[in-house]
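Missing here: one protein chain of the complex. Every other protein chain is in place.
And now, subunit A:
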């Protein structure tokens, strides 16, 4: 998805539209933009206003905007030990909405439509696999080996089916287990959380424009509004519990969600809040009913990041560069921001006659700013995760206090809201 966003951003900018772009995938990506199925798909993303602006720039927003997606204006985060609750609202960040929840397939299809416009200058190729990648050697190795290929040489790619091509820049947007990253010999670091993320579609009993997230003993459960009055569940839990939930009947699953979201205790009144600040007080989330369609599906959770995002003639974007914990639903937002930053770096290179695959240019204009931003988010998400995981009395007490204090301090909250919204 991030790869399609990147190609669409290049095509939308007159400075980079003339670059010849080939986009390949091992599988045909979803393209149908026809009437959407009544029940939304399982894989959805929470798009921040910053991501929406990028999708607008790529020309794809009108195919994604509500009613094709759902907007939410408030967010409530609370804790199952009953000791803390925080509510965020878009108004606090000076934005009309906090975010949009869109199905991944729809977003992908909307971006692909832009790439299929006549004159987009993007060749699309699937199914195709990258089998070999030869990058020019770093200068130091050229010196040691006494010559060989010039340092300005292009990257050489070998595709399944025998096609060979050369490129000024290879962009790896091939997800968390990036083959491009392996072929380029870039090292990664990371760890598995020993937990699974389970996604499901349910139907709330009342109309809902709030994103709800409750921290439960095994991890957070989020209920997000999606189009057509449905809601998406993202539930982080143990592998055993996830397996049980996957095997449950739709009714039993809805019951489990209701129990997890509604179960006692509800947070006590927040002592930090002035009596009049009812806006920020705890609200009860809607009850949910089963939805027809696919049952819940779960994925293992892990954090994996590449130490470097670039080499000469190579850049990684999206999950290929950093797969984060899906706790705050930031994976797609970080990936889109990468795509925007790399597209801008190439436009700048075009106007100053720089090689779009030049390592120094990629380092300064793309890698450095994105590593700083992604690193901060990675650390924040991982830290958040660690704070919330062990459900010990002391920690959860502190946590509750922390959330309450946060809810009452407008400045701090606003900064967090703005950060999470990417504005």
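What we mean here is this: contacts are C-beta pairs under 8 Å (C-beta built on N, C-alpha and C of every residue); 3 or more make two chains touch, one makes a residue touch a chain; residues count from 1.
In the analysis below, contacts and distances are computed from a predicted model.
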Checklist entry - Which protein name, taken from UniProt, belongs to the chain you can't see among "CMP/dCMP-type deaminase domain-containing protein", "pyridoxal kinase", "NEDD8-activating enzyme E1 regulatory subunit" or "Ubiquinone biosynthesis O-methyltransferase, mitochondrial"? => result "Ubiquinone biosynthesis O-methyltransferase, mitochondrial"
Checklist entry - Which of A:65, A:350 or A:373 touches the chain that is not shown? => result A:350
Checklist entry - With respect to the chain omitted from the figure, which of A:66, A:127 or A:152 is a touching residue? => result A:152
Checklist outcome for this item: Per the touch rule stated above, subunit A touches the missing chain via residues 14-15, 18, 136, 139-140, 143, 149-154, 166, 168, 312, 348, 350-355, 358-361, 364
